[in-house]
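Input: one structure, supplied below.
For this view, one protein chain was removed and the others were kept in their places.
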Amino acid sequence: MGVLGGIPLSGFLAVSAILFTMGALGVLIRRNAIIIFMSVELMLNAANLAFVAFARAYNVLNGQLFVFFVMTVSAAEVAVGLALIVAIFRSKHSIDVDQMSSLKG
Amino acid sequence: MNLTLILFYVLAVAAVATATGLLLSRNSVYAALFLVLNFATVAIFYLLLGAPFIALVQVTVYAGAIMVLFLFVIMLLGAEKLPRGQVLPWQRPLAIGLAALLLVEAGFLLYQRLQTTAILAAPGAELNTTATLQTLGMALFNQYLLPFEVTSILLLVAMIGAIVLTKQVKGEQA
Amino acid sequence: MNFALILEWLIKAIVLVLLLLGGFAYLTLYERKALARIQMRVGPNRAGPWGILQPIADAVKLIFKEELMPAQADKLLFFLAPVVTLVPALVITAVVPWGPTLHVFGRDITLYIADINVGVLYIMSVASIAVYGIVLAGWSSNNKYAMMGGLRSTAQMISYEIALGLSFVGVILLAGSASMTEIVTAQKSAWFVLLQPVGTVIFLIATLAEVNRAPFDMPEAEQELTAGYHSEYSGMKFALLFMAEYDKMIAICSIAATLFFGGYREFWFLSNTILSVDRTPWLGPIYIFIKIFVLLFGMIWVRATFPRIRYDRLMAFGWKVMLPLSLALIFITATFILLAQQLNNNLLLAGIPVVSLLVGLAAIVLVNRMLRRKEYARA
Partner (left out) sequence: MDTLFSLVPLIVFLPVLGLLINIAFGGKMGEKAIGTVASAASGLAFVVSVLLGVALWAGGGAEHVVPLAEWIRIGTLNIPWTFRVDTLSVTMMLVVSGVGTLIHIYAIGYMHEDVRFKNDVGRYARFFVFLNLFIAMMMILVSGDSYLMLFVGWEGVGLCSFLLIGFWYEMDTLGRPSWANSNAAKKAMIANRIGDFGFLLAAFTMFWAFGSLQFGEVFGKASQIAAATPGVILFITLFLLVGVAGKSAQIPLYVWLPDAMAGPTPVSALIHAATMVTAGVYLVARSWPLYSLVPNAQFIVALVGAVTALFAATIAAGQYDIKKVLAYSTISQLGFMVAAVGMGAYVAGMFHLITHAFFKALLFLSAGSVILGMERGHHHLPHHEPEAGHTEELFDPGDMRNMGGLRKQMPVTFWLYIFGTLALAGIFPFAGFWSKDEILLDAARKFPAIYILLTIAAFLTAFYMGRQIWMVFYGKPRHAAAEHAQESPKVMTVPLMVLAALSLLGGLLNFPGIDTLTNWLGHTIEAAEGEVALPAWLAVSWGGFNPWTALISLGLALLAIYISWLIYGRKPLENGQKDPLKQPFGFIFTALERKWYVDEIYAAVILNPYVAISRFLADVIDWRFWHDWFHEKVIAGTYNFVSKTVLDLRIDQQFIDAIANGLGNLTRRVSGSLRRLQNGFVRSYALAVLFGVVIILGYLLLK
């Protein structure tokens, strides 16, 4: 596997950091609940990239397994989250998070 | 400057570009598609890092299942676009500023560690992380058996939660 | 990574794509002919002898047709959707081995494009991508019927993908590898259809749903949705969608042949003769072609025979029958493999088909009873 040959690990980490920051930014500045949700996925994904990169660097499998678990968790999260969004849409007829600022449904 | 490095830079630019697309697109269908592309590029990163299993699972689970679910919900709700308007005017500049700060910190961290730790400068010698299914499976079902089982319970709970949340109460209108 | 290797890959890829495109054209003819025979008609017979020029005539007609685009459509995605649909159908066959290694011009030529150790997973990934084209086509048309078709296919494909993936697991367990070539090699002594009869049936049913063929052609049910996701498509874009559907059929059949019917290996009565691929390697592509041909006929036959399933029943069938059944199948397979390993007796593997057929039979009986009870309850 000489593929990695010339790429420094820091390159992957930099990409991971940028993606993470953009995901965080997405959560903060978008109002659409679904896009906020997708930004969260982007953040998880960035973390996954860092995991796999470190796994490669330290020559251990654990990083890949963590990614596996992160994926499962995010799948569960998406299922529940989307169900929540659908439920909220039913009562508010909107998915703007800024309209969900009261505790009363 | 060899072929792989060029590939890496192209992919990195693609990843950042698609993430930007997600951040900026007004239409949530386009946002979702940008995210799918982003996942695909990250999957290729995984291939470069010698993790074909994770790469393919990434495509299957994220692109094939999760994002389809997102699209499904977007189309089902017919909520592609939101009307313009800003309730929290100070939120956006503050967020961008903080994010920039975070990025600077991350860059500083990378730079600093680059100075002190050798391992970050170049990945270790030729490694054998070509995780075949067998080795991954052995690790998963021996070392990580408990987390694995817990995950299955988590998925079950999520499934039940999703069903309960979206179930229509009898007599209630959609 | 030398130049010759890249050239070899390139040639193989181009040959494969050409084969699929040509295969698509003649598959339409094959289907029309076969359907006609089943329905006591003659079928296409004007263009060329026995109608063999008919596909070319169709192609010419479609190329010169005017392309319409709905005014409110999402232009970019409307344009991209057919492409997104076609590409997975073409690339999915990359891991299917067409024959053993050949020795030509002093080189070892392998008859597959890639042999990755997670080949089966690759198929799963590409199959899961395939849904995008349809859902985007449906959405971008900005048409209620098309949208409904797209959404239906999303739900349907996601549901049946699970049973599909689980039906792979039995094969992986038996072969001890997820690489397609190793799966073929593992079938040297017995095709997996013998060890996994129920798994084969589950696979075939699930793939019918995956490619939206009758009786699972919900997304394009003419009577309810006019033509589903491709209602608004015409001309070459329509041809691409059409091509994708038929290429998917070919791909699916080649995968089925590889996973369950011995792949490019010879038929059992030809083993140890001069016609076995071990002695005459170039026969491999011919064998797999025969198998694909027969399996395709099966799909056409099913289309000609079965009525379309109601949508709620389709989903119920996927989740309540296929999924538990395939889970039970994995359990049975794993148990017997373990037993065989522990007791050092490979004959115990024969328990898999026996027990799984019993379970499958029980499932059929149960479903039958359940349906009948519902029928009575309604009457």
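Some observations on this one:
All chains are identified by letter, namely A, B and C, in their written order; residue positions are counted from 1 within each chain.
Basically, a residue touches a chain if its C-beta (ideal position, glycine included) is under 8 Å from a C-beta of that chain, and two chains touch if they have at least 3 such contacts.
This structure is a prediction, so every number in the text was calculated from the model and none was measured.
Taking the full assembly into account, the omitted chain touches A, B, C. Contact with the undisplayed chain is limited, among B:Val16, B:Leu37, B:Leu76 or B:Leu102, to B:Leu102. In the complete complex, the residue from B:Asn27, B:Gln91 or B:Thr166 that touches the missing chain is B:Gln91. In the full complex, chain A touches the hidden chain at residues 24, 27-29, 31, 36, 97-98, 100-103.
Not every partner is drawn; the one left out touches chain C at residues 338, 342-343.
Residue-level contact of chain B with the missing chain is found at 87-88, 91, 94-95, 98-99, 101-102, 105, 108-109, 112.
Convention: only the chains that are shown with their structure count from here on.
Distance from the chain A centre to the chain C centre is 33 Å, each centre being the mean of its Cα atoms. One inter-chain figure worth recording: chain B and chain C are separated by 29 Å, centre to centre, where each centre is the mean of the chain's CA atoms.
Looking at chain A, no residue sits in touch with two or more other chains. For chain C, the set of residues that touch two or more other chains is empty. Contact residues on chain A toward chain B in their complex (touch as defined above): 1-15, 17-26, 28-32, 34-35, 37-39, 41-42, 45, 48-49, 52-53, 55-62, 64-65, 67-69, 71-80, 82-87, 89-90, 94-96, 98. Those residues of chain C that touch chain B in the complex are listed here as 74, 77, 116-118, 121-122, 124-125, 127-129, 131-132, 135-136, 139, 147, 150-151, 154-155, 158, 161, 172, 177-178.
The touching residues of chain B, when paired with chain A in their complex, are 1-2, 4-5, 8, 12, 15-16, 19-20, 22-23, 28, 31-32, 35, 38-39, 42, 45-46, 48-51, 53-54, 57-58, 61-62, 65-66, 69-70, 73-74, 76-77, 79, 82, 87-88, 91-92, 95-96, 98-99, 102-103, 106-107, 110, 114, 119-124, 126-131, 135-136, 139-140, 144, 147, 151, 154-155, 157-159, 161-163, 165-166, 174.
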